[in-house]
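Notes follow the structure.
Selected chains only, in their assembly positions.
Note that the chains are named A and B in the order they appear, and that numbering of residues resets to 1 at the start of each chain.
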Amino acid sequence: MAIRIFITGGTFDKEYNELNGQLFFKDTHLQDLLEMGRCKLDTEIRTLMMIDSLEMTKDDRDLIVHQCRHCEENQIVITHGTDTMAETARVIAQEVSDKTIVLTGAMIPIKFGSSDGLFNLGSALAFAQTLPPGVYVAMNGRYFHWNNVRKNTQTGVFEELS
Amino acid sequence: MAIRIFITGGTFDKEYNELNGQLFFKDTHLQDLLEMGRCKLDTEIRTLMMIDSLEMTKDDRDLIVHQCRHCEENQIVITHGTDTMAETARVIAQEVSDKTIVLTGAMIPIKFGSSDGLFNLGSALAFAQTLPPGVYVAMNGRYFHWNNVRKNTQTGVFEELS
């Protein structure tokens, strides 16, 4: 069966506005990344929103939960801003338990060239194929259970709570 | 415990010689890729050789087998040219059965910018952490068992034998 990919935005998909020097969202770069990676997995991609994860509301997370529960795929990758990735993972875990759901993102926009996004996407798709049902965060080459992960805001690195 | 990474060359690490227009090997780009991916896994990297996999001899493969068997790590990623990746996987599988060994590579040199190498490395490291002991090929976002994989030389894509 296919792997479902949900896109929610985050640093991953930020672009640079030449006219005002601000970072902004336009389209997702996910299809480009899959092509760059010569990915031949059967994937179904759907953009749910395109926002900074600091601006993600309860309604946004309810939508993500709804989509995870009702899509027919059992392996799901979600691209997400890193700042509240752990929080969204927790919300999903409380509502969905029979699927393997992996959240991932990037510290640097894809368009910056040396992005960690391509590396993270490769690992997230691999984890989605091999980990048992549950909700996980895939960052820094590692995977974390939803109930034992945080982003260290000093270093930008994901780590266990204890 | 750390993940062991063995480097053997392949398209992954090819560079462009400005003076004669030929592709050649100099140093591995693996450390650069791990930094680009903000990888925080505990890894031990060792370069075993730096060759085109079409030129890999029985002695070369014996060396790889020896290193896989005798290193203390149980999770191993091997970067390898794609042309004979499946053959090397078979040789290793006949000699080592108690470790998770994942071979990966690239269709485009890292230095070309839009390489699949970063994506493949992310997936190979993830598969090494999650798959049971055995020998695998990780390419195109997928993993293959050593005894059921080949590179389709028409398309450049890895696929099952049957």
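In this section, contacts are C-beta pairs under 8 Å (C-beta built on N, C-alpha and C of every residue); 3 or more make two chains touch, one makes a residue touch a chain.
Note that the structure is predicted; figures quoted are calculated from it, not measured.
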Number of identical chains forming the whole complex, with 2 shown: 4
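We take it that only the chains that are shown with their structure count from here on.
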Rotation angle superposing chain A onto its copy chain B by C-alpha atoms, nearest 5 degrees: 180
Distance between the centres, which are taken as Cα means, of chain B and chain A, whole angstrom: 26
Chain B residues touching chain A - in the complex, by the definition given at the top: 33-34, 36-41, 107, 113-116, 118-127, 129-131, 138-143, 156-158
